[in-house]
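Input: a single structure, listed below in structure tokens.
Up next is subunit A:
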Amino acid sequence: MLEIKNVSKTFNPGTVNAKTALNGLNLTLNDGDFVTVIGGNGAGKSTMLNAVAGTIQVDTGSIVLDGRDITRLPEFKRAAYLGRVFQDPMMGTAATMQIEENLALADRRGQRRTLKKGITAADREHYIEQLKILDLGLENRMTAKVGLLSGGQRQALTLLMATLQKPELLLLDEHTAALDPKTAAKVLEATQRIVEKNNLTTMMITHNMRDAITYGNRLIMMYDGHVAVDVSGEEKKHLTVEQLLELFSKASGSDEADDKLLLS
Partner candidate 1 sequence: MFFSSLLNAAPGAIAQGMLWGIMAIGVYITYRILDVADLTVDGSLATGGAVCIMLMRAGCNPWLALLCAFLVGMLAGMVTGLLHTRCGIPAILAGILTQLALYSVNLRIMGSKSNQPISVDKYNLVVSQRFVKELSLRNPLIPAIVTLAVLIGILYWFFGTEYGSGLRATGANRRMASAQGIDTRVTVTVGLMLSNGLVALSGALLAQYQGAVDVNMGRGAIVIGLAAVIIGEVLLGKVFRNFALKLCAVVIGAVIYYMVLQIVLQLGLNTNDLKLFTAAIVALFLSIPCWKDSVRTKKGGVRNA
Partner candidate 2 sequence: MKKALALVLAAMLLVSMAACTGTAPAATTAATTAAAETTAAADETSAQTEADKTYVVGICQLVQHPALDAATQGFKDALTEALGGAVSFNEQNASGESVNCATIVNSLIASNVDLILANATSPLQAAASATADIPVLGTSVTDYASALEIDDWNGTVGGNISGTSDLAPLDQQAAMLRELFPDAKTVGLLYCSAETNSKYQVDVIRGYLEEAGLTCAEFAFTDTNDVTSVTQKACDSSDVIYIPTDNTAASNTEAIANVVLPAGVPVIAGEEGICKGCGVATLSISYYDLGYATGKMAVKILTGEADISTMPVEYAPQVTKKYNAANCEALNVTVPDDYIAIED
């Protein structure tokens, strides 16, 4: 489904602030893979996601999605094939527009927007059904402005919006990091349900080691702009957090593990 070949990206090249975020990154995702991505700060996780989404352009290498070379496509053109949930709950939705309007927007992702009515009665019924999956009571508040919702509700909504039109690839960038534990758990459950139901190829960045192990069929650890560890299937299921930390130390060649990793 996704082939990232030899991708590199340096920010502020040639200056004192130069930072090589991606360094000869190679990664292949198969259809239906649910990959969790972990790594220390500056490892290149978000940069990789942004590169795939098209928010940033890579310096070298190629990105091929379902046989389509999307390396030079602008972000809005790639949006037809991707679903994204950002870390910031404010980013994924339009606060001044209603829930149903946001869903209608997401529903038309990848299609030409015409002068037909923005939301039809049939649309509304469809959205109510979809919102029920989230189990947050949002189906009763379809005309409420999204700005009135809590962070967790907005993230759940963003998740729904990202998957309304079944995307070829779902990108989740630490989407529960800004939520309290209870809401985070709810959102992750919803994620699991939706991904399973639609058999979506998914990449999920997370700082939580336990979540990284629990969810998905494959785990990737990034370090210094490339993939350092790649575990899948049975091996992944039986990983423990301690083992993961050891793997990280070995891969990064340092005994000091990141504070954030330890705190999970």
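How these were chosen: all candidates are chains of the complex that A comes from, given by their letters.
Simple rule for what comes next: contacts are C-beta pairs under 8 Å (C-beta built on N, C-alpha and C of every residue); 3 or more make two chains touch, one makes a residue touch a chain; residues count from 1.
Being a predicted model, the structure only gives us computed values, none of them experimental.
Peer 1: For subunit A, choose the touching candidate in this complex from 1 or 2.
Peer 2: Result: candidate 1 touches subunit A.
Peer 1: Can you check the complex and tell me which residues of subunit A touch candidate 1?
Peer 2: Going through subunit A, the ones touching candidate 1 are 53, 74-77, 79-80, 82, 84, 91-97, 101, 104-106, 108-111, 113-118, 161.
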